[in-house]
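Before I ask anything, let me first share the structure, which is written out below as structure tokens.
Only one protein chain is missing from this complex, and each of the others stays in its spot.
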Amino acid sequence: MIQLQGRKTRVLVVEDGITMRMFYRDVLEKAGFEVEEAVNGLEGLERAMTGSFDLLVVDINMPKMDGYQVIRTVREDPSLWRVPVITISTEDKEQDALKAYDAGANFYMTKPVRPKDLEEMARLLTGTASQ
Amino acid sequence: MPLVFTATQARFEDVCTVEDALPLLEFLKSSNTPEVDLSPCTWLHTALLQLLLTARPRMAASPVDPALTRWVAPLLADASRERGFDG
Partner (left out) sequence: MTTLLERFIPEAREYLESAAAGLLKLERDPSDEGLVNEVFRAVHTLKGASGLFDTPGLTRLLHAGEDLLDAVRSNLLALDPEMVDALLDALDRVSAWVDALQQQGRLPDDADGVSVALSRRLRALLPIADDSMNATAPAAAAQQADWLIELPEKDRLAAFAGTVGSGSPLLAISYVPDDGCFYRGEDPFNLFPQLPGLQALRIFFREPPVPLAETDPFQSLLAFRALVAQPRGEVEHLFRYVIEQVDIVSIPPEALILPEGDAGGESLHQDFFEDAGLRLAARDFVGLRSAVATLLGETDGQLWVASALRWLDAVLAAPLPNASWVSAVLAAIADGRAFPIGEAASREAPAPAPAHPATLTVAAASPDTPMAARILAEQLRIVAMQGDHDMLPRRMAAVEATVGSLLASLGWSLRDKELASATAEAADGAPERLRELITALYNRVEAAVAGPSPVPASATALLVTSATADSGQTVVGEATQVAHVLKVDQAKVDALMNLIAELVVSKNSLPFLARRAETVYGSREMGREIKDQYAIIDRLAQEMQRAIMDVRMLPVSEVFERFPRLVRDLSRRLNKHIELKIVGEDTAADKTIIESLGDPLIHLVRNAIDHGIESPEQRLATGKPEAGTIQLRALQEGDQVIIEVSDDGKGIDPMAVRLKAFEKGMITEEKADALSDQEAINLIFLPGFSTTEEISDLSGRGVGTDVVRTAVEKINGHVTLSSRKGEGTLVRLSLPLSMAVARVMMVEVGDALFGVPMEGVAETVRVPRDRIRRIKRSQAFVLRDAIVPLIQLHDLLGLPRKGAEVEEEAVLVARVGGTIVGLVVDRLREGIDVVLKPLEGMLAGMRGYSGSALMGDGRVLLVLNLKELL
């Protein structure tokens, strides 16, 4: 059986910090993903709704709109409810994770993130894991 | 009077309420080797429990009441136990 990879798998990184954005881009592009960026929650939401992405990587604490709200809104959009969402937070607290999961996140990662972890996670959640 | 005092022993009888807190404190302060007999006690007010946990007197007789046996006796069982701050 052959599975089509189709166009490159597209990832939207929503993160206000430029270094972190660059880190995500480096890791994900090296892994063969096509990466786009949004610099705050609101922009992230707008891009997510218009850009047909296969994966969202969302920071929690951001200006304009926080990550929880971005995820909640994304999940209310029927064309986006299935898009996998990885949240990346600095908080290693149970209630923060719960909040993210209640919003509809698929995985709550805490910083610092190991490149290999992010890459594998992105592959597994988008169904593009190499066998 | 639910609390009955002798020179060295306080005997907790039946229901012991917050009214007994002051007499118990006086007793605990007055004696160098205070002892308590909890066997007839069926109700131990929190204020009394707090005093017992502060002073940690020797337990001359353990409580018979099941709840006190289960939850209070172990706390007071070993009078020689360190009196440190538990928390």
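Each chain carries a letter (A and B) given by its place in the written order, and its residues are counted from 1.
Rule of thumb we're sticking to: contacts are C-beta pairs under 8 Å (C-beta built on N, C-alpha and C of every residue); 3 or more make two chains touch, one makes a residue touch a chain.
A quick note: this is a predicted structure, and the numbers were derived from the prediction, not measured.
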Checklist entry - So which bits of chain B touch the chain we can't see? => result 18, 21-22, 24-25, 28-29, 43-47, 49-51, 53-55, 67, 71, 75, 85-87
Next on the checklist: Tell me which stretches of chain A touch the chain missing from the display.
Outcome noted: 1-7, 16-20, 22-23, 26, 59, 61-63, 75, 78-79, 81-82, 84-85, 90, 92-95, 97-98, 101-108, 111-112, 114, 117, 120-121, 123-131
